[in-house]
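Showing just some of the chains, left in place.
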Amino acid sequence: STGSSSITTTASSASPPAPTATLARQAASEKGLVVYANVPNQYFQPVIAAFNKQYPAIKVQVTTLDDKTVFAKYEAEAAQGARTADLLVASAPAQWVEAERNGVPAPVTPAGLDAFPSWVNQGHGVYVMSAEPMLLGYNAKLLRPSEVPHTWAQLAADAKADPAKYRMVSYPISNTLDYAGFYGLHHILGSARTQSYTAALAPVTKTYSEGLDQLNQVLQGSASIAYMATGLTQAALRQYKGIAGYVFMQDATPLVPRAAAVTAKAASPASAQLFLDFLYSEAGQQALCRGGFEATMNGFRPQAGCTASLTSLATQVPAKSTYLVPIDQAVLDRQPSITAQWNKAFHR
Amino acid sequence: MTAVDTPVAAGRPRAPASVGQAVVSVLVIGLVVGPFVPLVYSSFRSKPVYLPGGVFSLGGYRTLFADPAYRTAVKNTLLFAVGTTALAVAGGTLLAILCTRTNLPGRRAYGLLLMAPSVIPPLGLIVGWTAIYGQGGYVTQLLSRNLHLPVWNLSSIPGMTVFGAVVTLPVAYLTVRSTLAGTDSSLEDAARSAGAGPLRVIGRITLPMLRPAILNCTVLIFALCLEILGIPLFLGGPSNIDFYASFLYRSWSNSGTPDPPFVSAGAVLLLVVVSLLLVVRARLSGAEQRFVTVGARSGGVHRPLDLGRWRRPASAAIGVFIAVTSVVPLLGLVLMSFVRVLTTLVAPWHLMTSDNWHAVATDPALRRSITDSLLIAVGGGAASVALVAVAALIAHRSRFPLRRLIAPALMYPRAVPGVILGMGFFWTYLMFTPGSLVRNNLWGEAIALCVRNLTLAYVVIQPSLARIGVELDRAGHAAGAGWWTVARRILLPMLRPALLAAFVFMFVTLLGDYDPVVFLQKPGTEILGVTMLQHWSTGVQGPVAALAVLQVVIVAAVLLVAGRALRRVDHA
Amino acid sequence: MPEIRIRNLRKSFGAATVLDGIGFTVRDKEFVTLLGPSGCGKTTTLMAIAGFQSPDEGVIAVGDEVFVDRSAGVDLPAERRDLGIVFQSYALWPHMTVAQNVGFPLSLRKADKRAARERVAEVLDLVELGGHGDRYPHQLSGGQQQRVALARAIAHPPRVLLLDEPFSNLDAKLRERARDWLKQLQTSLGLTTVFVTHDQDEALAMSDRILVMHGGRILRDGTPEEVYREPGARFVAEFLGQCNFLTGSVAAGPAGSSVLRMPAFPDGITVGAAPRGPEATVAVRPQDIELDGPDAPGVDASVIEAVFLGDHYRYQVRVAGLRIEVHAPHTVACGPARIRIPPGAAVFVD
């Protein structure tokens, strides 16, 4: 339902899914599941809990690291043959490409992919766990609802028209998430428009690269808008009703993949695959949505309260305005030029 | 800071305790050198140490020097380091003089309060400062939005310099104060009877005599500024200002290839710079005899310098300084932990919430991280202090052949950014320790944290040791005690106040430190600093503030107990 | 050079009374010594004059100027009193050369550079350190350091010179030389001087007048000979050198003198003052007692210990149960001897 026509679907070279019962038996003899993930603990916890409801015997240990460290730690440990992660979760497409090249992911296919868009499988054993829409957060005390821009075009126009009111925050392009978002923007809007918008936004934008720092600026009121904010904002802003809100950009909402892969050197491959299988099950999708991750299942119906899903996104943003940034070499290749354009606009 | 080698002619010809001394020396040197081995090695390889197929290469260094961003980062770091050091040393010295040598009203209370920035956990202090004085900080917003006044920018180099100076000022303050306490005040009296007024006395007598102490803390603070990561990472980001450490960290975390050699090369260059600093200091302090007061038989408490009509203004200024730098950010933290968001747009009482504390309380990792952190802070703190104490005794009170290596070795853990030291530890654990002996448990984190902060324990213990006369050891030997017995029954008991102070210092630091364990932490072995960092990365600062307040409360409790103990120790 | 007048100085630290009504006058060009045991308040008195201690009560004036008058609320800061002080620890500034140390008081007064340099050279010559201007204090011996401290104190001619045990860090040999030298300098420059010491030899050798202090009070005030010969109080007698104390019954002697009688000296000891009561104690200096072989005049005694002390021998003599110390330049064998206390050797003490 969601997903533009140009979603990359690399032919899968992975083996067919193993039967769940076999995996469960193998997992019983394994020593728990080790996950390196770029996910804040508090968001991931509902997912783990739901998994453990099904597989109480499998002890899941999630180490929260930033994107780079997820790979660096795994690769160093794997090279030395030490016990390391069985499953990796990270968002940076460029680093996934590098990881594929280094043979990090194991060629594993989860069961139940039929119910998902084909792009969930990025090939080489890398799967999109959640496709997170980059969105715009705003301060509800500083901007009346009518003043909140819903398109990049409007955002750029507002920035020019009232720079005092539209003080903005965002990531710097050096942030992998931000780069992925801009890659998507270029794809949807074309380079010329993206560049002109960037040029308009640069003078009113301050950048924060750590975590969700920019959200705080919006909440505190030093900025009225955070654009190109991560999809996790949906969950983070839940407790700030009346102070801040978020909208999806109608003209272009890039989806940045948070991908997962079972590792080649996994000590608990069966447990890892069970977890992967779980992610692509109904229960798993509900848990992801609850945690604030974007559920991607076709025809997903969220249970009470949770909004993070592509089905609900589809009701808010036209399909042609969304685009999932793929995990492939093209993303790596365009990084220098897109970064340079951004830097030029920001005088860096 | 005062690693001045007291030339101890404690000329005992042979040391029967040399086995024990060897064990401790090798342990200390090994712990310090351990993480540096893979770092230095990998800086000369084309691939990370743990990957097969690397060749010798200077590529890392070449990449570094070719990068204009590196040069900018170096320039920024130097600007910051020079500014911070100058401010901290000048401020610390001035405050120490005012609080010990003049009739400033309230000087005793100030003496304690000035130490506050060193007992608030570093991340907490940053959160507190950004919440109050940052871009979106409460006071900043109040002034700019509500009163339309021009405001400062905490994220600029001057802004970070001021913050850096506040953080490091206690180091200068402590060093200078303890030196002042040890110098004969009759030197100042002599100047006054020669006709010099209070200002002249300070300018021409007190300050010049403090040169060695000032030199020591200048070198230490400068070195700390070179490796500092938290400030550029959290404050410098919005203005796109990188320092040495944050440049390395960011280029590392954005690079496609695993562990590029230029990160190690950057760390190695920093090591070289700090070594040079140590050499320069040794050179400069060569003529230190000129600053040691001759036959210091202290002339008792004399009349303090009279500040005259500046008494009250000076006192008020210091009060404001303490309020602005410590009290307000601390209150900000407390307030933050009880509101949904600290903003000038909505009155705080409309935002009251217990959610932050609830989130903190229900976080399953939190209880573990509190107990783990307490364990490391208490156990690790005690073990490090014990190790450093014995190492300092070997370095300054023995004839052990390797003793000259120990004092400089103890300075190095603070010579590179904690994150990179942590990386070194990770590699060392990975490659050189059997199995996952320490890599996968709390031990590994504890060791990394402790080693990184050995320097702090040393700079607290060393000056006190230097003040204990050699004759006290000799009297012990003459009584028939060997080296170890003298250490155990005479020197260590006499060092008790310093050991306790070092322990408290270590405790506070270990409780809040995080950068060396970024690589090492894993579920089940969380520590407070990392938990805080992770809450931060969710973008919601309320729980971070709650954690920081929690840390301050724990530290305050420990200080209270330690203060009691210290008083009892002093009585003995 | 003006005179120093001190009246009723009182000072307590908490419950401890350190100065208990000190009052004295130092005349122009006079060299006055405060002598007393450790802790008796000598330094406190000196520091009150210098301005480093505020007395609780009392008046200090030098010449026409009142330094301290507690009742009038006057308390001049130290730097405006224009005094020269030499501290016990010398308090040389270790970061300055000898010339800079000595020149400091001049440079403060914005003296002409050249004139200042000349004055420094002159003062250094005066203290016999002509060629040492470029050295640092730690490159000097103790005696030289002490002379630099003095040079500094007199560089800008002070109204009054105050010295706090300036020689106590010197060794015996140096100390004697330094004494002579200082006394000479003081006399030739005509400096009004207050000198603090706990060494009676030093006090006797140098002073025009000695004030013996004890427990925050002045017990005795007089020239060295007066104080030594007529100590008045037992404490003073004892503090100014060894002393034998003999107690007995007193009877009037010829020509206003008295005779003290006791079992050891049945013929009595003649004291050159009228009796003040039926019982009394006298002090007799060891070197004033005559001791000789068993054939000499005097009462029977027995020498139980003889120690050679260079310029004299020190004998412990037993006389009818009493133990008496005698100093004599000549040798007396241990064993039986005769002892005599000549008239005038004994003085009454309280």
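Order of writing sets the labels: A, B and C. Residues in every chain begin at 1.
One rule holds in what follows: a contact is a pair of C-beta atoms (placed from the backbone, for glycine too) under 8 Å apart; a residue touches a chain by one contact, two chains touch by 3 or more.
Here the structure is a predicted model, which means the values were calculated and not measured.
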Assembly composition in shown labels, counted over the whole file, is A x1, B x1, C x2
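Keep in mind that, in the parts below, only the chains that are shown with their structure count from here on.
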Examine which chains touch each other and state the graph shape they make (line, ring, star, complete, other).
line
Quick one: which chain's Cα centre is the longest way from subunit C's?
A
B-C or A-B, whichever has more C-beta pairs in contact
A-B
Whose C-alpha centre lies nearest the centre of all protein C-alpha atoms?
B
For the pair subunit A and subunit C, the C-alpha centroid-to-centroid distance in angstrom is 91
Between subunit C and subunit B, distance of the C-alpha-averaged centres to the nearest whole Å:
54
Using the average of all C-alpha atoms in each chain as its centre, how far is it in Å between subunit A and subunit B?
38
Provide the list of subunit A residues touching at least two other chains, using ranges where the numbers run on.
none
Multi-partner residues in subunit B (2 or more other chains touched) are none
Given the complex with subunit B, which residues does subunit C contribute to the contact?
43, 47, 50-54, 77-85, 87-96, 104-105, 108-109, 136-138, 142, 145, 149, 152-153, 156, 169
The answer for subunit B against subunit A in the complex is residues 48, 50-52, 131, 134-138, 140-141, 145, 233-234, 237-240, 250, 252-259, 340-346, 351, 355, 359, 363-365, 426-427, 430-431, 436, 439-440, 518-519, 521-524, 534-541
Across the complex, what residues on subunit A touch subunit B?
40-43, 45, 61-69, 71-73, 75-77, 79-80, 82-83, 94-95, 97-98, 102, 139, 141-142, 169, 172, 174-176, 206-217, 219-223, 232-233, 236, 239-240, 243, 332, 348
